[in-house]
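Omission of a single protein chain aside, the complex is shown with its protein chains in their original locations.
Up next is chain A:
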Amino acid sequence: MPLSTQSQADDEQYVLVASLDNARCLSNILKAITFKDHAIFSATPNGLKVTVEDSKCLQANAFIQAEIFQEFTIREDLVGFQVNLTVLLDCLNIFGGSTVPGVSTALRMCYRGYGYPLTLFLEEGGVVTVCKINTQEPEEPIDFEFCSTNVTNKVILLSESLKEAFSELDMTSEVLQITMSPSQPYFRLSTFGNSGNAHYDYPKDSDMMELFRCTKTQTNRYKMSLLKPSTKALALSCKVSVRTDSRGFLSLQYLVRNDDGQICFVEFYCCPDEEVE
């Protein structure tokens, strides 16, 4: 593979080198969080975390562990930068993103450090493209202070049961209301739109409900415009965990299996809408 013929000497100048035989493992996950142009990349020896935020109320994180990459070399404890996510995705799909089986785009992502662009070497069918994307000073991602000890309600649902509900959500509703309770209706999604309201109820004993751990009845509303982008992550995932804490903050965690069967995670944190009780 042409990418591997680069001299080892080159590698020493990079603080981060990450290679994938199939760039789609990265691009698919990134598409699930591309609702804003800019993304914060944080790489640690554990892997890569990509963060996108919206209006200080919503944060999406995609985690791709080091084991997913064919090569993952990092020379510092934490490497961070910010790039235009739309441009990055365009580059990852530069060969047209064909779905012909057996043909995939190989990726070698290299970063020299602060001030340097992110360099992508992409190869498909013997053709190599080099892309250099300017990086910016990484912003500090918001800490939503969401910790497991504060979680009041948690459910894990099989994504297939939620996919339909999310795709049907009444978009004329400004909010999506989530009710979680140890008693009826257990888990309910509600919308309040122009033609009326709608409720989607998932009982605790449904076969789609893998885990049901609700300690108290909570109803929270979240801006529909913030949560609607999570539909993409839902579509990719096989399971989703929904948690709310005592403040009403929402955490959605999606388990995504890539083409090779490996597991990545996408999570969304969302603040409740101001008008709630």
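We take it that a residue touches a chain if its C-beta (ideal position, glycine included) is under 8 Å from a C-beta of that chain, and two chains touch if they have at least 3 such contacts; residues count from 1.
FYI, contacts and distances are computed from a predicted model.
> Can you match the unshown chain of the complex to its UniProt protein name from these: "Transmembrane p24 trafficking protein 5", "3-ketoacyl-CoA synthase", "Cell cycle checkpoint control protein RAD9A" or "Auxin-responsive protein"?
Per the UniProt record, the undisplayed chain of the complex is "Cell cycle checkpoint control protein RAD9A".
> Which of A:Ala198, A:Ala235 or A:Leu255 touches the chain that is not shown?
A:Ala198
> Which candidate, A:Ser161, A:Ser181, A:Thr217 or A:Thr231, sits in contact with the chain we can't see?
Final answer for the missing-chain contact: A:Ser161.
> With the full complex in mind, choose from A:Asp77, A:Asp143 or A:Asp207 the residue touching the hidden chain.
A:Asp207
> Tell me where the left-out chain touches chain A, residue by residue.
161, 164-165, 168, 170, 194-203, 205-208
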